[in-house]
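Structure, as structure tokens:
With one protein chain withheld, the remaining protein chains of the complex are depicted in position.
So, chain A:
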Amino acid sequence: MYDATHLFEPPVMTEEEKMERFKERIENGEKIEADDWMPDFYRDTLIKLISMHGISEIMGALPEKEWVPKAPSLRRKLGIMAKVQDEMGHGQLLLRVVEDLMKPYGKTRADLMDDLFTGRLKFHNVFHMPTRSWADAGTIGWLVDGAAIITQTNMLGASYGPYARALQRICAEEVFHAQHGESIIMALAEGTPEQKAMIQESLDEWWESLLMFFGPASKETTGTSKQDVTIAYKIRTKTNEELRQNFFTKYVPRIRSLGLIIPDPTLRFDEETGQWIYAQPDWTEFKKIIQGGCPRSKERLALRQTSYQNNAWVREALAETIG
């Protein structure tokens, strides 16, 4: 009898063939899924990118949380509570994506937390910043989330399917967050002289960090940048500088229309090149910040670490009950 089983077995491919096939799929705009073959550098780049994104959502909830109880009306309290809850949800969604990617390496979420505490896993520079006033809560929502929307929509078409799908939901919610932040800022902008001063101070404080948020223009600035690989493998489409330029185009007019002064006298749009000219933020400071050089970074990390240790008995208890 004719044995037909071999017809249903996938052909054995060499590593080179697998790589060729992988590149073809990326070129054709196909989505790579969690169980698909992928080269290690693609997997490693995704792990690094998505774990940083995920942990930034989680650590990013902490600066805003500082203002949750202090939010100055019932409506604002409800708004900011909803927002920080969303951010935690984004963190959870992204960590699930990373967990699948780490599986072949035998790594789990506990390893990620260890990496966070030992400083191997970095989080976004903006979430190291101290929050000094209620206006900072508005700035985070309006401009930090506004910046996040710009970087994240840049990856909505990411070649890695699970990340692209998580981003769909995250971006939809981020739009609400930006509106929440804008509404806080608008109320302050239309308010008393003290309230207006509060947002100007906040902008002065956050401006450099907002520019840094998009990352350095090239690896020459800070020594490392993954943007070339991420663009080549269609994880993202635009460079850091293109995204920063998009941010200026969208937000500079809006900020100015509120009567606020952007703390960069050199900032202008150059008609000839079609580019915004601006003062570079201090990139040496940027490196220090993401390595945890801010006092608030240490305190926020300590918050998570203490709670992680305090709750060790709960994790042990759960392991006992649900295995």
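As a convention for this text, a contact is a pair of C-beta atoms (placed from the backbone, for glycine too) under 8 Å apart; a residue touches a chain by one contact, two chains touch by 3 or more; residues count from 1.
As a working rule, contacts and distances are computed from a predicted model.
Within the choices "Cytochrome c biogenesis heme-transporting ATPase CcmA", "CoA-transferase", "Phosphate ABC transporter ATP-binding protein PstB" or "Phenylacetate-CoA oxygenase, PaaI subunit", the name that UniProt assigns to the complex's undisplayed chain is "Phenylacetate-CoA oxygenase, PaaI subunit".
When the whole complex is considered, the residue among A:Ala61, A:Met155 or A:Cys294 that touches the unshown chain is A:Ala61. Contact with the omitted chain, checked across A:Gly191, A:Pro253 or A:Gly293, is made by A:Gly191.
The residue touching the chain not shown here, chosen from A:Met13, A:Leu78, A:Ala232 or A:Ile261, is A:Leu78.
The missing chain, though absent from the display, is touched by one residue of A:Lys107, A:Arg165, A:Lys288 or A:Arg304; that residue is A:Arg304. Among A:Leu95, A:Ala178 or A:Met212, only A:Leu95 touches the chain left out of the display. Although one chain is not displayed, chain A still touches it through residues 58, 61-62, 65-78, 81-82, 84-85, 88-89, 91-92, 95, 134, 187-188, 190-192, 194-195, 299, 302-304, 306-307, 310-311, 313-318, 320-322.
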